[in-house]
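A protein chain is absent from this complex, but the other protein chains hold their places.
To keep things simple, chains are lettered A, B and C as they appear, and every chain counts its residues starting from 1.
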Amino acid sequence: MPNDTAILLIHSPDQPGLVHDVTGFIFAHGGNIVDLQQHIDPEENAFFMRVAWTLEKFTLDTEEIASRFAIIARRHQMRWKLRFASNRHRLALLVSKESHCLYDLLSRHESGELPVDIPLIISNHDLLRSASERFGIPFHHFPVTKDNKAEVEQQQLALLREHRIDTVVLARYMQIISAGFVEAYPDNIINIHHSFLPAFVGAKPYHQAYERGVKIIGATSHYVTADLDQGPIIHQDITRVTHEDSVRDLVRIGKDLEKNVLAGALWSHVTNKVLVYRNKTIVFA
Amino acid sequence: MPNDTAILLIHSPDQPGLVHDVTGFIFAHGGNIVDLQQHIDPEENAFFMRVAWTLEKFTLDTEEIASRFAIIARRHQMRWKLRFASNRHRLALLVSKESHCLYDLLSRHESGELPVDIPLIISNHDLLRSASERFGIPFHHFPVTKDNKAEVEQQQLALLREHRIDTVVLARYMQIISAGFVEAYPDNIINIHHSFLPAFVGAKPYHQAYERGVKIIGATSHYVTADLDQGPIIHQDITRVTHEDSVRDLVRIGKDLEKNVLAGALWSHVTNKVLVYRNKTIVFA
Amino acid sequence: MPNDTAILLIHSPDQPGLVHDVTGFIFAHGGNIVDLQQHIDPEENAFFMRVAWTLEKFTLDTEEIASRFAIIARRHQMRWKLRFASNRHRLALLVSKESHCLYDLLSRHESGELPVDIPLIISNHDLLRSASERFGIPFHHFPVTKDNKAEVEQQQLALLREHRIDTVVLARYMQIISAGFVEAYPDNIINIHHSFLPAFVGAKPYHQAYERGVKIIGATSHYVTADLDQGPIIHQDITRVTHEDSVRDLVRIGKDLEKNVLAGALWSHVTNKVLVYRNKTIVFA
Partner (left out) sequence: MPNDTAILLIHSPDQPGLVHDVTGFIFAHGGNIVDLQQHIDPEENAFFMRVAWTLEKFTLDTEEIASRFAIIARRHQMRWKLRFASNRHRLALLVSKESHCLYDLLSRHESGELPVDIPLIISNHDLLRSASERFGIPFHHFPVTKDNKAEVEQQQLALLREHRIDTVVLARYMQIISAGFVEAYPDNIINIHHSFLPAFVGAKPYHQAYERGVKIIGATSHYVTADLDQGPIIHQDITRVTHEDSVRDLVRIGKDLEKNVLAGALWSHVTNKVLVYRNKTIVFA
């Protein structure tokens, strides 16, 4: 692991000396910090930090890092996450009938732009099987009905565990995920909603936008929680529209937003730049 | 009126020959079209058009234009508005305590960028008197309480009539306008709401935005109707924000949006480019 | 052709009566206008117009439309183009090693979003053969050297003629097209340049942008002319960057721009909304 980088994401009550203590730990074992960002929420007296350092001359191995840092963390009541840049996230893509986000992620993956593993694609329809298999990714079709939904989710979760998936991407997956499924992947299920949340929650947001006569449409990528479209927002973007644009135009124009917003949120997630806090995100630059 | 331009805004049921008929009227009397845009809403079978022509060699005077065009309009069940570019809109600015939109509009007016007359400024506070008078615009202070609100609105409407105001601009006026006031100026009261509508309707939208953790904030300028923040949207814009931005930052950043969005909507309005239809706007380019 | 639409793009010296004459022609033969936009360049006394009408009840067939309209066009010295919405553009995609624009266009094509035919893909490398063939499009590899370049271009042009290609898309094709090739497809070769033109013309624009320390990067899609990166601009877009972004980040972030800007320009082109005039474009809404 000569050229690897370790990343710590930290959240704790604020108090003097936190940065000094954490950087002291890194310095003491030969690490060189390549990125450090810190954020304070003064109202909540909360401290947030992301620090990345090179492991080239680091004197602790990966397991020791965690066990030693835990001592510091305990002292300051820190919640923390340790990641290594070389440890690629393992993604499952969940899709339905729309192909644009799927193709977008698969082509980013194939070109090496998106440094992740994608062991499988899951769908409630069989429509995108060929799109998936063309890129060499196994495709699993789970027809979902009202009656079998709970059972299907159990099968899906078993499959995700089997493939050691850590991040579930809802790439225009048009099924509502149950609270139980969400609990299995807290802050690790990423959805793309085709509106500028909190505007136009729920079904057919482009129709809602057309009816309201907005001059800008948007897309929002967020972590999924038990409340529909209410999870912590990771990334958003917008495009101007005019009275010339029909609902069909909004759908077409919106696809470009959806692709880039989902990919942008995913980038922050897989580069370990996101902290979740009180149903909001800290997205370090 | 040698260099003047006439502008017709037309809305009617769609049928073949409409553009031909209207342009025939203009051509027959020596007008040269400088701008023509037409829009069809196929679902509603509705026709919309804006046409502007030079009056340099036009053979009808301004009153004749209206009376002659009325004949064509009746034939096609048109709702229409005739304006002349030389006829400057007469604006009343209504303000409360925040000065940013007021100064922005006054400086645009003074430099000649905004081709309107502003005979008066009205406020429910006395705070911006000096700001107004510095630019030579008379300032009228109407303290508003629950008890005198109806009476004050009558006094304000009398004042607006006296100054032949045709457009009322709510430049961060923090009072809700009554339905009766709205009826006196249908589609001619322009508000700036400090959020991306329909998100964050009502009070303290920046606080709402902060709580929800959005990554983009917006501002919306719309015509005022009897329903709070529900009127036809004229113009919107947005800015990115991050977890670093406190409510206070959002308020500061949002001011730039509010100024430009209100001024942009006003520009479309005073250059006679806006048609209202089913609680939406057609904003011709 | 019951539900087809005819589109006329017109450019002529300005004079009174032009719109009236053209719409008279449409009305006389039973057409109903669904979109009409007109633009005047007063300095050049130039008139531009795009009009689309339904052919459902039109009394002329497609050949008659052209021959009859030619009479009106001659009268007003019009340059004009007649297209039918049902006549899909026939595209050749030229690529080199980067796959992002290729995949983006192929997935838009496959989903039906981009209403065109793509009979072939041409490349100076063999790298994207599998990407192309996966989507069922024949791939032609033409290795290019200094010595064979002129000859290869002749072979390519022959292939384009054979497939009745009307639009050539340089989807990150890293070869300079000769003036002779350009002449074979005037205003029909679309390039994507990975900078905000006219900034950073030529090679390695992201390196140039990084060196200059810009806070925004862009992409530009334009028609190719004999002068490198100097052709008429069709569409541009930008993204914010910061000091945190390395050249490698700019390349990654810029790909999203390139995809959407090229696709956006292509959309305007294939929906027949672009007129070229004095090395600039009129892009009707």
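Of note:
Here, contacts are C-beta pairs under 8 Å (C-beta built on N, C-alpha and C of every residue); 3 or more make two chains touch, one makes a residue touch a chain.
Here the structure is a predicted model, which is why all the values come from computation and not from measurement.
Residue C:Leu197 is the one among C:Ile26, C:Ala52, C:Leu197 or C:Leu262 that touches the chain not shown. Only one of C:Ile65, C:Met78, C:Val95 or C:Val214 touches the absent chain when the whole complex is considered: C:Val214. Between the chain not shown and the residues B:Gln15, B:Ser107 or B:Gln154, the one that touches is B:Ser107.
Here one chain is not drawn; of C:Val34, C:Val144, C:Leu157 or C:Val283, the residue touching it is C:Val283.
Touching the omitted chain from subunit C are residues 39, 42, 48, 196-200, 212-216, 218, 232-238, 242-244, 279-283, 285. Along subunit B, the points of touch with the absent chain fall at residues 98-100, 103-104, 107-108, 110-111, 113, 134-135, 242, 244, 252, 255-256, 260, 263, 285. Interface residues of subunit A facing the missing partner chain: 14-20, 23-24, 26-27, 30-40, 42, 240, 285.
Keep this in mind: only the chains that are shown with their structure count from here on.
Here the spacing of subunit B and subunit C, counted between their Cα centres, is 37 Å. In terms of their C-alpha centroids, the spacing between subunit A and subunit B amounts to 42 Å.
Contacts with at least two other chains are made by residues 39, 42, 285 of subunit B.
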